[in-house]
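The complex appears here minus one protein chain, its other protein chains still in place.
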Amino acid sequence: MSKVKLIQGNVACALGALAAGADFYAGYPITPSTEIAEFMASRLPKIGGHFIQMEDEIASMGAIIGASAVGHKAFTATSGPGFSLMQELLGYAVITELPLVVVDVMRAGPSTGLPTLPSQSDVQQARWGTHGDHAIIAISPASVTETYFETIRAFNLAEKYRTPVVLLIDEKIGHLRERFDVPDDFVPKIINRKTVVDKKAQYVPYENTADLVPPFVPLGQGVHWHITGLTHDEKGFYSSNPQVVDKSIRRLSAKIEDNKKDICKLETVFTEDADILLVAYGSVSRTAQEALNQLRAEGIKVGLVRLITLWPFADEEIAKLLAGKKAVMVPEMNLGQIFKEVDRVARGVKVFAQSRVDGDLITPAEIVAKVKEVL
Amino acid sequence: MTAYKWQVRMSGTGGQGIISGAIMLAQAALNDGFNAVQSQVYGPESRGGSTKSEIIIDDEDIFYLKVVCPNVVLLMSPEAYKKYGQDVLPGGMVLLDSSIAKEALPADALIYALPMIEAARTQVGNELVANTLALGALIALSDMISIKSMEEAITERFAAKPKVLDVNLRAFRLGVEMGMAAK
Partner (left out) sequence: MEAVYEKYFRDNIPHIWCAGCGNGIVMGAFARAMEKLGWDQDDTVVLSGIGCSSRITGYLDFSTMHTAHGRALAVATGVKMAEPRLKVVVFMGDGDAAAIGGNHFIHACRRNLDITAVVINNYIYGMTGGQFSPLTPFGKKATTAPYGSIDRSFDMVELAKGAGASYVARGDVFHVKQLVDLLAEAGEHKGFSLVEVISACPVSYGRNNKMAEPIDLLMQIKKDTVNIKAAQNMSEEDLAGKIVVGRHYQADLPEYSEVYADMVAGLQKGGEGR
(Lines give C-alpha, C1' and ligand atoms only; values in the text may rest on other atoms or scores of the structure.)
Protein backbone atom coordinates (compact mmCIF):
# COMPACT_ATOMS: atom_id res chain seq x y z
CA MET A 1 0.00 0.00 0.00
CA SER A 2 1.07 3.55 -0.63
CA LYS A 3 2.96 5.21 2.18
CA VAL A 4 2.58 8.68 0.73
CA LYS A 5 -0.98 9.75 1.29
CA LEU A 6 -3.05 11.81 -1.11
CA ILE A 7 -5.56 13.69 1.00
CA GLN A 8 -8.17 16.37 0.37
CA GLY A 9 -7.92 19.71 2.16
CA ASN A 10 -11.30 19.33 3.85
CA VAL A 11 -10.34 15.87 5.10
CA ALA A 12 -7.02 17.24 6.40
CA CYS A 13 -9.05 19.79 8.35
CA ALA A 14 -11.20 17.03 9.86
CA LEU A 15 -8.10 15.01 10.74
CA GLY A 16 -6.51 18.08 12.31
CA ALA A 17 -9.61 18.67 14.43
CA LEU A 18 -9.50 15.10 15.69
CA ALA A 19 -5.78 15.38 16.41
CA ALA A 20 -6.47 18.57 18.37
CA GLY A 21 -8.93 16.70 20.56
CA ALA A 22 -12.24 17.78 19.04
CA ASP A 23 -14.96 15.36 20.09
CA PHE A 24 -18.07 17.32 19.14
CA TYR A 25 -19.26 18.42 15.70
CA ALA A 26 -22.54 20.07 14.82
CA GLY A 27 -23.23 21.27 11.32
CA TYR A 28 -25.56 21.86 8.42
CA PRO A 29 -24.73 20.69 4.88
CA ILE A 30 -23.30 23.30 2.54
CA THR A 31 -20.98 23.15 -0.45
CA PRO A 32 -17.97 23.25 -0.47
CA SER A 33 -17.51 22.22 3.18
CA THR A 34 -19.63 19.08 3.34
CA GLU A 35 -16.74 16.60 3.26
CA ILE A 36 -15.80 17.78 6.76
CA ALA A 37 -19.26 16.93 8.13
CA GLU A 38 -19.29 13.60 6.32
CA PHE A 39 -15.89 12.69 7.72
CA MET A 40 -16.90 13.61 11.27
CA ALA A 41 -20.24 11.75 10.93
CA SER A 42 -18.29 8.64 10.05
CA ARG A 43 -15.43 8.99 12.51
CA LEU A 44 -16.78 10.60 15.70
CA PRO A 45 -19.22 7.85 16.73
CA LYS A 46 -16.43 5.30 16.34
CA ILE A 47 -14.27 7.08 18.88
CA GLY A 48 -17.09 7.88 21.28
CA GLY A 49 -17.37 11.49 20.15
CA HIS A 50 -20.53 13.32 19.21
CA PHE A 51 -21.83 14.23 15.77
CA ILE A 52 -25.13 15.96 15.23
CA GLN A 53 -26.65 17.43 12.09
CA MET A 54 -28.66 20.48 13.04
CA GLU A 55 -31.60 22.23 11.39
CA ASP A 56 -29.52 25.18 10.21
CA GLU A 57 -26.23 26.97 10.78
CA ILE A 58 -27.64 29.05 13.62
CA ALA A 59 -28.50 25.87 15.49
CA SER A 60 -25.11 24.39 14.61
CA MET A 61 -23.39 27.30 16.32
CA GLY A 62 -25.80 26.98 19.24
CA ALA A 63 -25.00 23.30 19.66
CA ILE A 64 -21.22 23.76 19.62
CA ILE A 65 -21.58 26.63 22.11
CA GLY A 66 -23.54 24.29 24.39
CA ALA A 67 -20.92 21.56 24.00
CA SER A 68 -18.10 24.00 24.71
CA ALA A 69 -19.92 25.28 27.80
CA VAL A 70 -19.87 21.77 29.26
CA GLY A 71 -16.17 21.44 28.48
CA HIS A 72 -15.92 19.81 25.07
CA LYS A 73 -13.76 20.81 22.12
CA ALA A 74 -16.39 21.55 19.52
CA PHE A 75 -16.46 22.81 15.97
CA THR A 76 -18.58 23.32 12.90
CA ALA A 77 -17.84 23.77 9.20
CA THR A 78 -19.73 25.86 6.71
CA SER A 79 -19.39 28.25 3.79
CA GLY A 80 -20.30 31.91 3.19
CA PRO A 81 -24.12 31.81 3.46
CA GLY A 82 -23.97 29.56 6.52
CA PHE A 83 -21.20 31.65 8.04
CA SER A 84 -23.50 34.66 7.76
CA LEU A 85 -26.15 32.81 9.76
CA MET A 86 -23.55 31.97 12.40
CA GLN A 87 -22.54 35.55 13.04
CA GLU A 88 -25.10 36.19 15.78
CA LEU A 89 -23.88 33.34 17.95
CA LEU A 90 -20.25 33.88 17.00
CA GLY A 91 -20.59 37.13 18.94
CA TYR A 92 -22.16 35.19 21.80
CA ALA A 93 -19.12 32.91 21.92
CA VAL A 94 -16.87 35.98 21.88
CA ILE A 95 -18.53 37.72 24.83
CA THR A 96 -19.12 34.54 26.84
CA GLU A 97 -15.52 33.48 26.08
CA LEU A 98 -16.34 29.97 24.96
CA PRO A 99 -13.61 28.26 22.93
CA LEU A 100 -14.71 26.80 19.61
CA VAL A 101 -13.64 26.60 15.98
CA VAL A 102 -15.68 27.64 12.94
CA VAL A 103 -14.38 26.40 9.61
CA ASP A 104 -15.50 28.48 6.63
CA VAL A 105 -14.63 26.90 3.29
CA MET A 106 -14.96 30.05 1.25
CA ARG A 107 -16.96 30.18 -1.98
CA ALA A 108 -17.86 33.22 -4.02
CA GLY A 109 -20.76 35.43 -2.89
CA PRO A 110 -22.72 37.56 -2.15
CA SER A 111 -25.68 35.29 -1.43
CA THR A 112 -25.70 31.88 -3.08
CA GLY A 113 -23.11 33.20 -5.52
CA LEU A 114 -20.85 30.54 -7.00
CA PRO A 115 -21.30 27.55 -4.68
CA THR A 116 -18.58 25.35 -6.15
CA LEU A 117 -15.92 27.93 -6.98
CA PRO A 118 -13.15 29.39 -4.85
CA SER A 119 -13.08 32.81 -3.27
CA GLN A 120 -11.57 34.68 -0.35
CA SER A 121 -14.51 36.98 0.12
CA ASP A 122 -15.33 36.12 3.73
CA VAL A 123 -12.16 37.64 5.17
CA GLN A 124 -13.87 40.78 6.43
CA GLN A 125 -17.00 38.86 7.37
CA ALA A 126 -14.79 36.85 9.70
CA ARG A 127 -13.42 40.07 11.14
CA TRP A 128 -16.55 42.16 11.48
CA GLY A 129 -19.50 39.86 10.66
CA THR A 130 -20.83 39.80 14.18
CA HIS A 131 -22.00 43.03 15.73
CA GLY A 132 -20.21 44.95 18.42
CA ASP A 133 -16.60 45.71 19.17
CA HIS A 134 -14.56 42.57 19.45
CA ALA A 135 -11.38 40.90 18.34
CA ILE A 136 -11.25 37.62 16.46
CA ILE A 137 -8.66 35.09 15.42
CA ALA A 138 -8.78 33.91 11.80
CA ILE A 139 -6.35 31.64 10.03
CA SER A 140 -6.04 30.80 6.34
CA PRO A 141 -3.94 27.80 5.27
CA ALA A 142 -2.38 27.35 1.83
CA SER A 143 -1.91 23.61 1.48
CA VAL A 144 -3.47 20.33 2.52
CA THR A 145 -0.73 19.64 5.05
CA GLU A 146 -0.87 23.17 6.40
CA THR A 147 -4.65 22.85 6.76
CA TYR A 148 -4.02 19.95 9.13
CA PHE A 149 -1.49 21.81 11.27
CA GLU A 150 -3.40 25.09 11.26
CA THR A 151 -6.61 23.33 12.31
CA ILE A 152 -4.74 22.00 15.34
CA ARG A 153 -3.41 25.49 16.00
CA ALA A 154 -6.93 26.93 15.66
CA PHE A 155 -8.17 24.65 18.46
CA ASN A 156 -5.13 25.41 20.59
CA LEU A 157 -5.60 29.17 20.21
CA ALA A 158 -9.33 28.85 20.94
CA GLU A 159 -8.57 27.02 24.16
CA LYS A 160 -5.64 29.20 25.17
CA TYR A 161 -7.50 32.48 24.71
CA ARG A 162 -11.05 31.25 25.50
CA THR A 163 -12.33 32.54 22.18
CA PRO A 164 -13.86 31.39 18.92
CA VAL A 165 -11.34 30.91 16.09
CA VAL A 166 -12.28 31.05 12.42
CA LEU A 167 -10.46 28.89 9.92
CA LEU A 168 -10.81 30.43 6.45
CA ILE A 169 -10.06 27.80 3.83
CA ASP A 170 -10.65 28.80 0.23
CA GLU A 171 -12.50 26.24 -1.88
CA LYS A 172 -9.39 25.56 -3.94
CA ILE A 173 -7.54 24.30 -0.86
CA GLY A 174 -10.62 22.64 0.66
CA HIS A 175 -11.15 20.51 -2.42
CA LEU A 176 -7.51 20.12 -3.39
CA ARG A 177 -5.91 16.71 -3.09
CA GLU A 178 -2.17 16.61 -2.59
CA ARG A 179 0.56 14.94 -0.58
CA PHE A 180 -0.16 14.82 3.14
CA ASP A 181 3.16 15.38 4.87
CA VAL A 182 2.25 14.26 8.35
CA PRO A 183 4.05 11.23 9.79
CA ASP A 184 1.75 8.49 11.07
CA ASP A 185 3.28 8.78 14.53
CA PHE A 186 3.00 12.56 14.72
CA VAL A 187 1.84 13.72 18.15
CA PRO A 188 0.71 17.33 18.20
CA LYS A 189 1.17 19.70 21.11
CA ILE A 190 -2.28 20.19 22.59
CA ILE A 191 -3.46 23.15 24.63
CA ASN A 192 -6.48 22.79 26.90
CA ARG A 193 -8.32 25.69 28.44
CA LYS A 194 -6.95 26.84 31.75
CA THR A 195 -9.03 25.77 34.74
CA VAL A 196 -8.96 26.30 38.50
CA VAL A 197 -7.21 24.01 40.98
CA ASP A 198 -9.99 23.95 43.55
CA LYS A 199 -13.39 23.81 41.88
CA LYS A 200 -15.23 24.27 45.15
CA ALA A 201 -13.42 27.49 46.00
CA GLN A 202 -15.07 30.75 44.98
CA TYR A 203 -14.91 30.63 41.18
CA VAL A 204 -14.79 33.92 39.30
CA PRO A 205 -15.61 32.99 35.69
CA TYR A 206 -14.62 36.34 34.20
CA GLU A 207 -11.83 37.24 36.58
CA ASN A 208 -9.52 40.00 35.42
CA THR A 209 -6.42 37.87 35.56
CA ALA A 210 -3.01 39.26 34.60
CA ASP A 211 -2.92 37.21 31.39
CA LEU A 212 -6.40 38.56 30.47
CA VAL A 213 -7.79 35.03 30.00
CA PRO A 214 -9.99 33.89 32.88
CA PRO A 215 -9.93 30.23 33.99
CA PHE A 216 -12.78 27.97 32.94
CA VAL A 217 -14.86 25.38 34.76
CA PRO A 218 -17.37 23.49 32.59
CA LEU A 219 -21.05 23.88 33.41
CA GLY A 220 -22.53 20.90 35.19
CA GLN A 221 -19.48 20.12 37.30
CA GLY A 222 -20.63 21.51 40.61
CA VAL A 223 -19.89 25.19 40.13
CA HIS A 224 -23.15 27.08 39.64
CA TRP A 225 -21.94 29.89 37.45
CA HIS A 226 -23.92 31.90 34.94
CA ILE A 227 -23.22 32.47 31.28
CA THR A 228 -24.92 35.36 29.51
CA GLY A 229 -24.54 37.27 26.27
CA LEU A 230 -25.35 40.44 28.19
CA THR A 231 -22.36 42.50 29.29
CA HIS A 232 -21.40 41.07 32.62
CA ASP A 233 -19.21 41.54 35.66
CA GLU A 234 -16.42 39.23 36.74
CA LYS A 235 -18.96 36.89 38.34
CA GLY A 236 -20.77 36.56 35.03
CA PHE A 237 -23.93 38.47 35.90
CA TYR A 238 -25.44 41.28 33.87
CA SER A 239 -23.94 44.64 34.49
CA SER A 240 -24.42 48.01 32.83
CA ASN A 241 -21.97 49.72 35.14
CA PRO A 242 -19.87 51.81 32.72
CA GLN A 243 -16.59 50.94 34.41
CA VAL A 244 -17.37 47.22 34.47
CA VAL A 245 -18.53 47.20 30.86
CA ASP A 246 -15.60 49.24 29.64
CA LYS A 247 -13.11 47.00 31.36
CA SER A 248 -14.64 43.76 30.10
CA ILE A 249 -15.09 44.88 26.47
CA ARG A 250 -11.53 46.19 26.37
CA ARG A 251 -10.21 42.99 27.91
CA LEU A 252 -11.99 40.89 25.25
CA SER A 253 -10.08 42.71 22.53
CA ALA A 254 -6.85 43.06 24.45
CA LYS A 255 -6.49 39.36 25.21
CA ILE A 256 -6.14 38.85 21.45
CA GLU A 257 -4.64 42.13 20.21
CA ASP A 258 -1.98 42.15 22.94
CA ASN A 259 -0.92 38.62 22.07
CA LYS A 260 -0.21 39.12 18.39
CA LYS A 261 3.31 37.79 18.81
CA ASP A 262 1.85 34.46 19.82
CA ILE A 263 -1.13 34.42 17.48
CA CYS A 264 0.11 36.01 14.26
CA LYS A 265 1.95 33.78 11.88
CA LEU A 266 3.40 34.62 8.51
CA GLU A 267 6.16 33.42 6.23
CA THR A 268 8.53 35.48 4.16
CA VAL A 269 10.25 34.54 0.92
CA PHE A 270 13.11 36.73 -0.36
CA THR A 271 11.70 39.81 1.35
CA GLU A 272 15.03 41.35 2.37
CA ASP A 273 16.47 42.29 -0.99
CA ALA A 274 13.12 42.62 -2.73
CA ASP A 275 12.10 45.80 -4.52
CA ILE A 276 8.52 44.66 -4.75
CA LEU A 277 6.62 42.64 -2.19
CA LEU A 278 3.64 40.40 -2.76
CA VAL A 279 1.33 39.92 0.20
CA ALA A 280 -0.93 36.91 -0.19
CA TYR A 281 -2.65 34.08 1.69
CA GLY A 282 -4.48 30.85 1.00
CA SER A 283 -4.27 29.32 -2.47
CA VAL A 284 -3.40 32.72 -3.95
CA SER A 285 -0.13 32.72 -2.01
CA ARG A 286 0.91 29.69 -4.03
CA THR A 287 0.16 31.52 -7.26
CA ALA A 288 2.22 34.40 -5.89
CA GLN A 289 5.10 32.02 -5.14
CA GLU A 290 4.92 30.71 -8.69
CA ALA A 291 4.98 34.27 -10.05
CA LEU A 292 7.87 35.10 -7.74
CA ASN A 293 9.89 32.15 -9.05
CA GLN A 294 9.33 33.28 -12.63
CA LEU A 295 10.18 36.92 -11.86
CA ARG A 296 13.32 36.02 -9.89
CA ALA A 297 14.43 33.87 -12.84
CA GLU A 298 14.21 37.02 -14.91
CA GLY A 299 16.26 38.90 -12.33
CA ILE A 300 13.35 40.94 -10.96
CA LYS A 301 13.65 41.26 -7.20
CA VAL A 302 10.29 40.21 -5.82
CA GLY A 303 9.55 38.98 -2.31
CA LEU A 304 6.52 37.33 -0.77
CA VAL A 305 4.85 37.80 2.58
CA ARG A 306 2.54 34.84 3.06
CA LEU A 307 -0.04 35.49 5.76
CA ILE A 308 -1.21 32.45 7.69
CA THR A 309 -2.96 34.31 10.51
CA LEU A 310 -5.24 36.94 8.98
CA TRP A 311 -6.81 38.24 12.20
CA PRO A 312 -5.54 39.81 14.33
CA PHE A 313 -3.70 41.63 11.57
CA ALA A 314 0.05 41.72 12.15
CA ASP A 315 0.22 45.51 11.68
CA GLU A 316 3.69 46.18 13.02
CA GLU A 317 5.41 43.15 11.60
CA ILE A 318 3.96 43.79 8.15
CA ALA A 319 4.76 47.51 8.33
CA LYS A 320 8.39 46.61 9.03
CA LEU A 321 8.54 44.20 6.10
CA LEU A 322 7.03 46.80 3.80
CA ALA A 323 9.25 49.68 4.86
CA GLY A 324 11.44 51.02 2.06
CA LYS A 325 9.98 48.85 -0.68
CA LYS A 326 9.21 50.33 -4.08
CA ALA A 327 5.74 48.87 -4.14
CA VAL A 328 3.54 46.21 -2.63
CA MET A 329 0.98 44.08 -4.42
CA VAL A 330 -1.88 42.24 -2.78
CA PRO A 331 -3.44 39.62 -5.05
CA GLU A 332 -6.72 38.28 -3.62
CA MET A 333 -9.87 36.48 -4.72
CA ASN A 334 -12.00 39.40 -3.48
CA LEU A 335 -12.17 43.15 -4.04
CA GLY A 336 -9.33 44.05 -1.72
CA GLN A 337 -10.30 42.85 1.73
CA ILE A 338 -6.71 42.38 2.92
CA PHE A 339 -5.36 44.99 0.49
CA LYS A 340 -7.04 47.70 2.55
CA GLU A 341 -5.38 46.39 5.71
CA VAL A 342 -1.97 46.31 4.04
CA ASP A 343 -2.54 49.79 2.64
CA ARG A 344 -3.47 50.99 6.13
CA VAL A 345 -0.13 49.93 7.59
CA ALA A 346 2.05 50.70 4.55
CA ARG A 347 3.04 54.21 5.68
CA GLY A 348 3.78 55.80 2.34
CA VAL A 349 4.69 52.67 0.40
CA LYS A 350 2.49 52.35 -2.66
CA VAL A 351 0.16 49.37 -2.38
CA PHE A 352 -1.69 47.85 -5.34
CA ALA A 353 -4.65 45.52 -5.20
CA GLN A 354 -5.02 42.69 -7.65
CA SER A 355 -8.55 41.37 -7.48
CA ARG A 356 -10.33 38.50 -9.02
CA VAL A 357 -13.98 37.77 -8.21
CA ASP A 358 -15.09 35.59 -11.13
CA GLY A 359 -14.62 32.26 -9.38
CA ASP A 360 -11.35 31.59 -11.16
CA LEU A 361 -7.84 31.69 -9.72
CA ILE A 362 -5.53 34.61 -10.26
CA THR A 363 -2.84 33.27 -12.63
CA PRO A 364 0.91 33.61 -12.17
CA ALA A 365 0.99 35.38 -15.55
CA GLU A 366 -1.38 38.04 -14.24
CA ILE A 367 0.82 38.71 -11.23
CA VAL A 368 3.97 38.74 -13.36
CA ALA A 369 2.41 41.24 -15.75
CA LYS A 370 1.18 43.47 -12.92
CA VAL A 371 4.58 43.48 -11.21
CA LYS A 372 6.26 44.49 -14.45
CA GLU A 373 3.67 47.21 -14.94
CA VAL A 374 4.22 48.56 -11.43
CA LEU A 375 8.04 48.50 -11.65
CA MET B 1 4.96 29.98 -18.49
CA THR B 2 4.54 27.37 -15.85
CA ALA B 3 6.53 24.32 -16.79
CA TYR B 4 5.41 21.48 -14.60
CA LYS B 5 6.37 18.12 -16.02
CA TRP B 6 2.89 16.73 -16.48
CA GLN B 7 -0.22 18.82 -16.71
CA VAL B 8 -3.11 16.47 -17.20
CA ARG B 9 -6.69 17.39 -17.94
CA MET B 10 -9.26 14.63 -17.81
CA SER B 11 -12.83 15.34 -18.79
CA GLY B 12 -16.03 13.57 -19.53
CA THR B 13 -19.58 13.20 -18.28
CA GLY B 14 -20.59 13.08 -14.63
CA GLY B 15 -20.83 9.45 -13.54
CA GLN B 16 -18.00 8.29 -15.83
CA GLY B 17 -15.56 8.21 -12.93
CA ILE B 18 -13.37 11.02 -14.23
CA ILE B 19 -12.63 12.41 -10.76
CA SER B 20 -12.12 8.98 -9.30
CA GLY B 21 -9.65 8.24 -12.11
CA ALA B 22 -7.87 11.53 -11.49
CA ILE B 23 -7.50 10.75 -7.78
CA MET B 24 -5.99 7.34 -8.60
CA LEU B 25 -3.60 8.94 -11.09
CA ALA B 26 -2.44 11.53 -8.52
CA GLN B 27 -1.98 8.83 -5.87
CA ALA B 28 0.02 6.75 -8.35
CA ALA B 29 2.25 9.74 -9.03
CA LEU B 30 2.91 10.07 -5.30
CA ASN B 31 3.65 6.35 -5.15
CA ASP B 32 6.28 6.94 -7.82
CA GLY B 33 7.91 9.63 -5.69
CA PHE B 34 6.60 12.63 -7.57
CA ASN B 35 4.64 15.54 -6.23
CA ALA B 36 1.08 15.71 -7.44
CA VAL B 37 -1.98 17.88 -6.99
CA GLN B 38 -5.48 17.03 -8.09
CA SER B 39 -8.49 19.28 -8.28
CA GLN B 40 -11.75 19.41 -10.14
CA VAL B 41 -14.48 21.57 -11.47
CA TYR B 42 -17.95 20.20 -11.18
CA GLY B 43 -21.49 21.33 -11.74
CA PRO B 44 -24.56 20.59 -9.64
CA GLU B 45 -25.16 17.21 -11.31
CA SER B 46 -24.05 13.93 -9.74
CA ARG B 47 -24.91 12.17 -12.99
CA GLY B 48 -24.67 13.74 -16.42
CA GLY B 49 -23.30 17.23 -16.94
CA SER B 50 -19.64 17.72 -17.73
CA THR B 51 -16.81 16.96 -15.36
CA LYS B 52 -13.24 18.15 -15.50
CA SER B 53 -10.38 17.17 -13.28
CA GLU B 54 -6.82 18.37 -13.40
CA ILE B 55 -3.69 16.69 -12.17
CA ILE B 56 -0.28 18.31 -12.06
CA ILE B 57 2.74 16.05 -11.57
CA ASP B 58 6.30 17.23 -11.01
CA ASP B 59 9.58 16.45 -9.25
CA GLU B 60 9.52 19.81 -7.46
CA ASP B 61 6.97 21.61 -5.28
CA ILE B 62 3.79 22.53 -7.09
CA PHE B 63 2.58 26.03 -6.35
CA TYR B 64 -0.01 27.15 -8.89
CA LEU B 65 -2.87 24.70 -8.66
CA LYS B 66 -4.41 24.96 -12.09
CA VAL B 67 -3.32 23.55 -15.39
CA VAL B 68 -2.38 26.51 -17.56
CA CYS B 69 -2.19 24.49 -20.74
CA PRO B 70 -2.20 20.70 -20.53
CA ASN B 71 0.29 18.39 -22.19
CA VAL B 72 -1.90 15.35 -21.59
CA VAL B 73 -5.61 15.50 -22.37
CA LEU B 74 -8.22 12.79 -21.94
CA LEU B 75 -11.63 13.34 -23.54
CA MET B 76 -14.37 10.85 -22.75
CA SER B 77 -17.50 12.58 -24.07
CA PRO B 78 -18.56 14.75 -27.02
CA GLU B 79 -19.16 17.63 -24.60
CA ALA B 80 -15.65 17.28 -23.20
CA TYR B 81 -14.29 17.29 -26.74
CA LYS B 82 -16.22 20.45 -27.56
CA LYS B 83 -15.04 22.23 -24.42
CA TYR B 84 -11.44 21.10 -24.13
CA GLY B 85 -10.56 19.40 -27.44
CA GLN B 86 -8.41 22.24 -28.78
CA ASP B 87 -6.57 23.15 -25.61
CA VAL B 88 -3.26 21.29 -25.55
CA LEU B 89 0.41 22.29 -25.58
CA PRO B 90 2.24 21.85 -28.89
CA GLY B 91 3.76 18.37 -28.84
CA GLY B 92 1.27 17.29 -26.19
CA MET B 93 -1.00 14.30 -26.31
CA VAL B 94 -4.74 13.98 -26.71
CA LEU B 95 -6.45 10.67 -26.00
CA LEU B 96 -10.10 10.55 -26.84
CA ASP B 97 -12.75 7.91 -27.04
CA SER B 98 -13.27 6.90 -30.65
CA SER B 99 -17.05 7.23 -30.26
CA ILE B 100 -16.64 11.01 -30.25
CA ALA B 101 -17.36 12.60 -33.63
CA LYS B 102 -14.39 14.83 -34.32
CA GLU B 103 -14.48 17.84 -36.59
CA ALA B 104 -10.97 19.13 -36.02
CA LEU B 105 -8.14 18.40 -33.63
CA PRO B 106 -4.97 20.32 -32.84
CA ALA B 107 -2.46 19.74 -35.66
CA ASP B 108 0.64 19.95 -33.49
CA ALA B 109 -0.37 17.32 -30.90
CA LEU B 110 -0.26 13.54 -30.87
CA ILE B 111 -3.83 12.34 -31.25
CA TYR B 112 -5.02 8.90 -30.21
CA ALA B 113 -8.60 7.78 -30.65
CA LEU B 114 -9.28 4.45 -28.95
CA PRO B 115 -12.60 2.63 -28.45
CA MET B 116 -12.25 2.75 -24.66
CA ILE B 117 -15.92 2.86 -23.70
CA GLU B 118 -16.78 0.07 -26.12
CA ALA B 119 -13.85 -2.08 -24.94
CA ALA B 120 -14.90 -1.61 -21.32
CA ARG B 121 -18.42 -2.70 -22.23
CA THR B 122 -17.65 -5.62 -24.52
CA GLN B 123 -14.32 -6.95 -23.27
CA VAL B 124 -14.46 -6.22 -19.53
CA GLY B 125 -18.23 -6.36 -19.31
CA ASN B 126 -18.82 -3.02 -17.60
CA GLU B 127 -18.91 0.41 -19.21
CA LEU B 128 -18.35 2.02 -15.80
CA VAL B 129 -14.70 0.95 -15.80
CA ALA B 130 -13.89 2.92 -18.95
CA ASN B 131 -12.13 5.36 -16.62
CA THR B 132 -9.60 2.83 -15.34
CA LEU B 133 -9.21 1.48 -18.86
CA ALA B 134 -8.44 5.03 -20.01
CA LEU B 135 -5.85 5.38 -17.23
CA GLY B 136 -4.11 2.31 -18.59
CA ALA B 137 -4.05 3.70 -22.12
CA LEU B 138 -2.98 7.13 -20.89
CA ILE B 139 -0.03 5.75 -18.98
CA ALA B 140 1.05 3.39 -21.73
CA LEU B 141 0.98 6.22 -24.25
CA SER B 142 2.64 8.89 -22.09
CA ASP B 143 4.97 6.99 -19.72
CA MET B 144 3.95 9.51 -17.07
CA ILE B 145 4.20 7.08 -14.20
CA SER B 146 4.83 3.40 -13.66
CA ILE B 147 2.25 0.72 -14.29
CA LYS B 148 3.13 -0.76 -10.90
CA SER B 149 2.31 2.44 -9.01
CA MET B 150 -0.93 2.84 -10.92
CA GLU B 151 -1.96 -0.70 -10.07
CA GLU B 152 -1.13 -0.02 -6.42
CA ALA B 153 -3.30 3.08 -6.45
CA ILE B 154 -6.20 1.18 -8.04
CA THR B 155 -5.78 -1.65 -5.54
CA GLU B 156 -5.81 0.77 -2.63
CA ARG B 157 -8.92 2.56 -3.86
CA PHE B 158 -10.98 -0.62 -4.23
CA ALA B 159 -9.35 -2.59 -1.40
CA ALA B 160 -12.65 -3.10 0.37
CA LYS B 161 -14.44 -4.42 -2.73
CA PRO B 162 -12.54 -7.37 -4.26
CA LYS B 163 -14.95 -7.85 -7.19
CA VAL B 164 -14.85 -4.18 -8.12
CA LEU B 165 -11.08 -4.23 -7.80
CA ASP B 166 -10.80 -7.22 -10.09
CA VAL B 167 -12.86 -5.67 -12.87
CA ASN B 168 -10.95 -2.39 -12.56
CA LEU B 169 -7.56 -4.09 -12.74
CA ARG B 170 -8.70 -6.02 -15.82
CA ALA B 171 -9.88 -2.81 -17.42
CA PHE B 172 -6.63 -1.06 -16.54
CA ARG B 173 -4.49 -3.86 -18.03
CA LEU B 174 -6.58 -3.91 -21.18
CA GLY B 175 -6.11 -0.15 -21.43
CA VAL B 176 -2.35 -0.58 -21.12
CA GLU B 177 -2.42 -3.15 -23.95
CA MET B 178 -4.53 -0.88 -26.13
CA GLY B 179 -2.19 2.03 -25.45
CA MET B 180 0.93 -0.01 -26.19
CA ALA B 181 -0.59 -1.20 -29.46
CA ALA B 182 -1.48 2.32 -30.52
CA LYS B 183 1.86 3.86 -29.61
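So that you can tell them apart, the chains are marked A and B in the order they are listed, and the count of residues begins at 1 in each.
The definition used in the following text is that a contact is a pair of C-beta atoms (placed from the backbone, for glycine too) under 8 Å apart; a residue touches a chain by one contact, two chains touch by 3 or more.
Predicted model, so just to flag it, every value in this text is computed and none were measured.
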{"item": "Contacts of the hidden chain among displayed chains", "value": "A"}
{"item": "Hidden partner chain, touching residue among A:4, A:114, A:227 or A:374", "value": "A:227"}
{"item": "For chain A, residues in touch with the removed chain", "value": "24, 26, 45-46, 48, 50, 52, 54-56, 58-72, 74, 88-89, 92, 219-230, 237-238"}
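What we mean here is this: only the chains that are shown with their structure count from here on.
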{"item": "Distance from the mean Cα position of chain B to that of chain A, given in whole angstrom", "value": "36"}
{"item": "Touch list for chain A against partner chain B, complex", "value": "1-2, 4-6, 115-117, 172, 175-179, 283, 286-287, 289-290, 293, 361, 363-365"}
{"item": "Residues of chain B defined as touching chain A within the complex", "value": "1-2, 23, 26-27, 30-31, 33, 35-44, 62-66, 68, 152-153, 155-156, 159"}
